[in-house]
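Only one protein chain is missing from this complex, and each of the others stays in its spot.
Labels A and B are assigned to the chains in the order they are written; within every chain, residues are numbered from 1.
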Amino acid sequence: MKIGLFIPCYIDQFYPGVGVASLELLEKLGCEVSFPLNQTCCGQPMANSGFEAMSKGCDKNFVKNFKGFDYIVAPSGSCVLHIKEHLHDEEDPRAAEQIRACVYELTEFLVDVLKVGSLQASFPFKVGLHTSCHGQRGLHLASMSELVAPAFSKPGTLLNMVKGIEVSRPKRVDECCGFGGTFCVFEEAVSVKMGKDRIGEHQDNEVEYITGVDTSCLMHLEGILRRQGSKIKTIHIAEILNSRL
Amino acid sequence: MSARETILANIMANQPVSQDLPQIDLQAVIHYDNVLQQFKTVLESIGGKTLEIKDWQELQAMMESDQAAGKRIINAISELGNIDETLSTMKAEELAMVQRAYIKAGIAVAENGSVWVDEAAMVNRLLPFIAEHLVLVIEQKNIVANMHHAYQQVASFETGFGMFLAGPSKTADIEQSLVIGAHGARSLLVCILPS
Partner (left out) sequence: MSSLAKLTHAEAAEQFIADEPRTDWHDDTLWFVREKRDKAVNSIPEWEQLRQWASDIKYHGLSNMHQLLVDFEKNAIANCIEVHWAVDAKEHNELIYKIIQDNQIERIVKSKSMLTEECHLNEFLTEKGVEVVDTDLGERIVQFRKEAPSHIVLPAIHLKKQDVSETFHEHLGTEKGNNDPQYLTEAARGHLRDKFIASELAITGVNFAIAETGGFVVCTNEGNADMGAHAAKIHIACMGFEKIIPKAEHLAVFLRLLARSATGQPITTYSSHFSKPRAGQQMHLVIVDNGRSRQLGREEFRNSLKCIRCAACFNTCPVYRRSGGHSYHTAVAGPIGSILNPNLDMQANKDLPFASTLCGSCSNVCPVKINIHEQLYLWRQTITKEGLAPKTKTIAMWGMSEVLAHPAIYRLAGKMGRWVVKYLPFLTNNAMNPWFKQREMPQAPKESFRDWYLNNKQK
């Protein structure tokens, strides 16, 4: 089983620890993982801003880097969803199609493909789980509060395997944090207000960390937390699942 | 081209390939073990009241005590007595004085506490809306589980006007505070006759 590790651009540049944790976790679970060195971005920033046409270069580069893997795994629900829904390559449409079919978000891969039943992880802290929208409503990583359907959560299932952790959910269990890609700058006021409100509910639960499957959401929440001088930290779920504290 | 022709031509040019209607599976929709209880519970949760009565006499007595108390009432139920011949043509000014109206309803729906009232039963279309208080009468055998069953039984467009009525008039337009008695009836009592 050949796995290609897809590390989204902002994780590569600003949160390398998330990439390291993802890689180590997958290797611990016995996977053969490689990191294609010329990868950049999924193209979502342009596409979500209405410039899908400009993301062709990104698409082509992505296909070049990730062609031929059995699975492609990334520690980001949002970027994975974008690839799944929008990756196209006019020169190699079959490769693009194959990639769309085998790209997985990390927790989804752990639960659905590896069928992980236990983890050698320990994280003795109070952790609030932020449910990132694209992973949840797009990739169905968790049940959605709007639907009449049984409850489940793939990230939640994995966190429950971590020793010493105390997981809580905010009152509005799956409301958006307000990051939204370029929304976070073009609609700055609403974006920040949404983030503050998410943080408020985690604060009510007296959490020490906020975690989730998307670093983008966490980066936005971290920016607000640090500005507020809050003691609450953000941490990607891969870092918890890979921790030995 | 007339507006009609223009619109219809544009629609014809733009509508997609026809897709069939879905089959509504009546086995797949909600049923209740006790439709009477469900109907009462729902109606009371939306501000209505229910009363199980033995027979028409009991209701007649209620109406008579209203009259004795000097209330302006209007009866639209032949089982309770004569219906005022001028009711069908009464104007709003006159109807606005009505304190309580008695009207016979048809099908009642357990899932949402509504009852079907049509023009034949209300005699005057304005009556159930303009009366200050409303008393409706249903027969227990006419309670169905859900709206799908209700539409199988009501002749929804045959009398010219009809409605599903669920509880008293209400609004929450001021800060989401529920207020009963917006423009229509301030209270609704549904009397249930045994089958």
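In the analysis below, a contact is a pair of C-beta atoms (placed from the backbone, for glycine too) under 8 Å apart; a residue touches a chain by one contact, two chains touch by 3 or more.
As the structure is a computational prediction, the values presented were derived from the model and not from experiment.
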Which of A:50, A:68 or A:117 contacts the chain that the document leaves out: A:50
Chain A, residues in touch with the chain not shown (by the definition above): 7, 9-20, 23, 35, 37-41, 43, 45-58, 60-61, 133-134, 137-138, 144-149, 172, 174-176, 178-181, 183-195, 197, 219-220, 222-224, 226-227
Chain B residues touching the omitted chain (full complex): 2-4, 6-8, 10-22, 24, 28-30, 42, 46, 88-89, 92-93, 96, 109, 111-114, 119, 125-126, 129-130, 146-148, 150-152, 156-177, 179, 181-185
